[in-house]
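Omission of a single protein chain aside, the complex is shown with its protein chains in their original locations.
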Amino acid sequence: MTSNTELSKKYVELLKVINNRTVNKDYYILEVECSHDISNILPGQFVELLVEDTRNAFLRRPISIYDVHPERNTMDLLIQIVGEGTRLLSKLKKGDYVDVMYPLGKSFSIIDSGKKALLVGGGVGVAPLLYLAKKLQKNNVEVHILLGGRGNDNIIETSNFKKYGKIYVSTEDASIGEKGFVTQHSIMQESDFDMIYSCGPDPMMRAVAKIASQNNINCEVSLENMMACGIGACLCCVTPTTSGHQCVCTDGPVFNTEVLEWNK
Amino acid sequence: MTSNTELSKKYVELLKVINNRTVNKDYYILEVECSHDISNILPGQFVELLVEDTRNAFLRRPISIYDVHPERNTMDLLIQIVGEGTRLLSKLKKGDYVDVMYPLGKSFSIIDSGKKALLVGGGVGVAPLLYLAKKLQKNNVEVHILLGGRGNDNIIETSNFKKYGKIYVSTEDASIGEKGFVTQHSIMQESDFDMIYSCGPDPMMRAVAKIASQNNINCEVSLENMMACGIGACLCCVTPTTSGHQCVCTDGPVFNTEVLEWNK
Amino acid sequence: MNLAVKIGDLEFKNPVMTASGTFGYGPEFEDFIDINRLGGIVVKGTTLHHREGNAYPRMAETPSGMLNAVGLQNKGVDVFCNDIYHKIKHYDTNIFVNVSGSTIEEYIETAERINELDHIPGIELNISCPNVKEGGMAFGTSCPSAVAVTHAVREVYKKTMVVKLSPNVTNIAEIAKAVEGVGADGVSLINTLLAMAINAETKKSVLSTITGGLSGPAIKPIALRMVWQVAQAVKIPIIGMGGIMNATDAIEFMLAGSTAIQVGTANFIDPAVTIKIIDGIEDYMRRHKIDDVNDLIGGML
Partner (left out) sequence: MNLAVKIGDLEFKNPVMTASGTFGYGPEFEDFIDINRLGGIVVKGTTLHHREGNAYPRMAETPSGMLNAVGLQNKGVDVFCNDIYHKIKHYDTNIFVNVSGSTIEEYIETAERINELDHIPGIELNISCPNVKEGGMAFGTSCPSAVAVTHAVREVYKKTMVVKLSPNVTNIAEIAKAVEGVGADGVSLINTLLAMAINAETKKSVLSTITGGLSGPAIKPIALRMVWQVAQAVKIPIIGMGGIMNATDAIEFMLAGSTAIQVGTANFIDPAVTIKIIDGIEDYMRRHKIDDVNDLIGGML
């Protein structure tokens, strides 16, 4: 198993928007072109986007790296419109420039070849899981991907995920896949996974971690704490761990659930 | 001579941008479509534009009504890019909507048919003079228009002004027209005008007013004080007059220079 | 659904009022809204004598806010009573006069005159104006002087009296408690924060008075904190304000402990904002199944 402990060199620069693809009314995918080599970006890392020309979204917005295309040196960012910042960024057009700080944070661990992984994403929490699935598949890991959401509209990009593993879906309103929360999905009962990776709403990740621990499965989650700086300078994004408050932006966003003190 | 003392009914609404024409790198003309009858808008009145999606330009921006096209119920706004607000507004495109409060303020007086008027505009101060020239010409006033600026780039829209009167030009760098300040232009020496109308930088208007008074010519100027509300509610935009502090937004922006206490 | 709230014995049809100095006397906004829908309006700061206010420039835009240094320009209480009053007394809303003065005697005399006006149910005692040389904020930044002026005016003014507090103090709750002790029916806060702006290119101060008062969304987090602190210190109702731009902001101020709220600078950006705020509060109550707006007051969990 490999995991990234050293942080890679970070950049802040204007990146050209190559594409802005609307997924549905709530989601879009920005593809931006980088000027530095990005082939060493790891799954789980994120960027901080500046929303220009406004103070309505004053701080940068942290967004996971959804996919990396080394052949054209671009990355994809999958973004859900939830407020002012993500709404204003959705207006970016091909050819525009956006101010990006990248790559930030530590990555998911890549389990060894031949092992079996379950990836559990809720809503826009699927964002860091695609690139993870890609890297796991490359390492010959058996990849199972459970995508959950409130309804049909929140289950996105399944055709993209399909390329890297077997897909399972659950929705709370039963509009697609099994009905219920992701944690109620039948695949969650299987106990022969070597690792469960998860990203999504806090309560979901906690529930996933609980099941993983009951089944003695290693579990990594990607947290989405409120961030001001993204580089470990402000100490705003902390989460309680077995070694005290740690920064989600630099000690995470990916944590093994064993170190998280979620009851604190 | 008619002058507008009653304020017309004011509206605040989203107006559709019909056109955004670039004049040169510093100037553009927005044409917006109104939903209310605008045929009674008077020359010298202005609008207050909201710069949406930002707090970098927090308050509305006052802009003169440059022209009115009753046949398609639109107005033109001639805008110079001087800061954040005017820069952001320059990005408006055909089909966009802009939040406008209009029409505001009191107008220039229209002198009687057969009389002779000189209009003196400096830089973007020409904005309220075009519609004035149009109205004066319609009333069979003999219209002379002096346009001044630092250089060639500041002398704009002469072909439009030409339709309504005789044009004179002066530039400080002599790149076009006579060299010098507008007040040094030969036409300013002529004393047989019945009214001088002026809009431009403060020092220019003061100099014009001085010459007018020396020549015993009635003179109206349009002031550009900093405004917060545009409707007489905040008392921020005052100018000292013979009857105390008056609001430029509601008692003006047009004032007869006789009532201004420019030395206060 | 009940939107009505009470301050002292006075009922407001809803908690949304306009802030002094930002709404003129009301007529300025008649083209944009139905004034009668408002919970109340507080007219421009009124003094015993006519005041020309400070010299231009009196305004500066700042990040998410503005500075003003109007300096209580107004025609004096006589013109208010004999002229302006008659143009607005028909409004079906609670009209408050914001009363200011350079000396306690001026406050008293002005309040006495206003007390005679049938259609003015209350005054807002402005002891927090940062833009005048004498009086104003000086009264509002120490307990003894705040108490002195409040007590003196209370003696002569018989209707609803709200005291408007200055945020430019170490402990606003202490001053709120002090004026509560001498008969204020309520407190309103915050007035503007003393601030300034410089033009780096000209090296000059932007305002003719160098310093002015900061208002707008920039100050909302400070105002909210002060309302919350005062709510824990006093029993009389609070009228909260400072940067309220929409219904969400208004609800935050109520949750922090305001019985009513005032909208100031936002009127300049959208002259119809007050009505949108009233509608937005109703909408919020519907969504959250709240029948009585009074249940929001101090409802922060």
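Per-chain numbering from 1; labels A, B and C assigned in written order.
By definition in this document, a contact is a pair of C-beta atoms (placed from the backbone, for glycine too) under 8 Å apart; a residue touches a chain by one contact, two chains touch by 3 or more.
Only a predicted model underlies this, so the values are computations on that prediction, with no experimental measurement involved.
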Partners of the unshown chain among those that are drawn:
A, C
Which of C:His90, C:Lys203 or C:Lys289 touches the chain that is not shown?
C:Lys203
Of C:Val149, C:Leu165, C:Ile219 or C:Ile278, the one touching the omitted chain in the full complex:
C:Ile219
Chain not shown: contacting residue from C:Leu67, C:Val149 or C:Ala176:
C:Leu67
Residues on chain A facing the left-out chain by the touch rule are 9-12, 50, 55-60, 99, 101, 225-240, 244-245
In terms of residues, what is the contact footprint of the unshown chain on chain C?
60, 62-65, 67, 141-142, 168-170, 193-198, 200, 202-205, 210-211, 214, 216-222, 224-225, 228, 243, 248, 251-252, 255-256, 284, 299-301
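The rule we apply is simple: only the chains that are shown with their structure count from here on.
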Contact partition of the other chains, chain B left out, is A | C
Which two chains have the most contacts between them?
B-C
Just give me the whole-number Å value for how far the CA centre of chain A lies from that of chain B.
54
Suppose each chain is reduced to the average of its Cα coordinates; what separation in Å results between chain A and chain C?
47
Suppose each chain is reduced to the average of its Cα coordinates; what separation in Å results between chain B and chain C?
36
Multi-partner residues of chain C (at least 2 other chains)
63-64
Indicate the residues of chain A shared as contacts by at least two other chains.
55
